[in-house]
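All protein chains of the complex are present and in place, except for one that has been dropped.
Right, chain A next:
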Amino acid sequence: FFKLSGPAFSSQLKVCRDKPFFLSMNVDLQTDATLQVDISDALSERDKVKFTVHTKSTLPNFKQNEFSVVRQHEEFIWLHDSFVENEEYAGYIIPPAPPRPDFDASREKLQKLGEGEGSMTKEEFTKMKQELEAEYLAIFKKTVAMHEVFLCRVAAHPVLRKDLNFHVFLEYNQDLSVRGKNKKEKLEDFFKNVVKSADGVLVAGVKDVDDFFEHEKTFLLEYHNRVKDSSAKSDRMIRSHKSAADDINRIASTLYTLGTQDSTDLCKFFLKVSELFEKTRKIEARVAADEDLKLADLLKYYLRESQAAKDLLYRRGRALVDYENANKALDKARAKNKDVLQAETTQQVCCQKFEKISESAKQELIDFKTRRVAAFRKNLVELAELELKHAKGNLQLLQSCLGVLKGDT
């Protein structure tokens, strides 16, 4: 159907490396020579995307220093879920899983265009086709970037980078056979999430002795909701912007036709204005695309990250409840003088678990804030710079055209 891959695509992907998405999100992740991961290529087929995961490493764990494997979205999810389910990692913010590649909307548009081919001129059709192809490519680049960010965050994390599953993911050049969960498993997940949110409410209700965590809990609950709202609203705003740019495209085409048909002096006038709108329309489309990249994607990413941070707090909360219950059980056992040793052991384990989570969680949440502030700063600055660049570009085009048009009278 629509293959975007191979050297042509890779060169396109490399071109946009100057301002890579992942660096925007993870500003203080330095490229570490001991383990570097990236997605060097990607292939989009009818119903799946194949990512080529490329690793460079000096670590002794790997057989070679440089190697590549092909992975699909489900394998990323498998890796993410294995982190979440691992008790050892309960005290860390698990990097959020990349969203599923979704080309449905774009495909639908391309299909509609194909159906409407008869009702428009050849030029119009070619123009619209190019637009939609560019849109498809943009969505494709984004999904590649999201998958890449996930891997880079894992590679940068001092503990997660050592995970065995992660190494298998990077190195094992056969299919990991984790193709999509079956229905039963999906239902189990659904119920797990329902219970978690009920628990979450319960756990969140208990006031924390530690001020730091109490503050974090309050903050994250509100922040997450606000980011969710902002993310949705920014998406709507950008969609309207794109629609307006599309209208200007049609206006430019009609003005061109008018210019070629008109019998008066207006013909030159219309042609000049048509040319102007063609150019400003491209700028408007770029503005919408940049807003999408710097604002909408930023908010979407922090929606997922703040959820991961909330999950960490939940796990700590659960550990605290377990610890408190173990304390109560120990008191009871001592009172009855029955199974005291067992109760003591359980209490010790719970205590250690809770303290371990609390210690790493504190650092993780501090790092989260640092990352968040840096990412917002970088993206807001770049957003403002791009908006300025485009507005100045537009202004220059408009003024120059006005100069010509006024001079003609």
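What we mean here is this: a contact is a pair of C-beta atoms (placed from the backbone, for glycine too) under 8 Å apart; a residue touches a chain by one contact, two chains touch by 3 or more; residues count from 1.
By our rule, contacts and distances are computed from a predicted model.
Chosen from "AP3S2 protein", "Small ribosomal subunit protein mS29", "ER membrane protein complex subunit 9" or "Sorting nexin-2", the protein name that UniProt gives for the omitted chain reads "Sorting nexin-2".
When you scan A:Q111, A:S240 or A:Q342 for touch with the missing chain, the hit is A:S240. The residue touching the chain not shown here, chosen from A:I77, A:L113 or A:L258, is A:L258.
Screening A:N86, A:N327 or A:N394 for touch with the missing chain picks out A:N394.
The missing chain lies against chain A, touching residues 215, 219, 222-223, 226-227, 229-230, 233-234, 236-237, 239-241, 243-244, 247-248, 250-251, 254-255, 257-258, 261-266, 269, 273, 276, 280, 369, 372-373, 376-377, 380-381, 383-385, 387-388, 391-392, 394-395, 398-399, 401-402, 405-406, 409.
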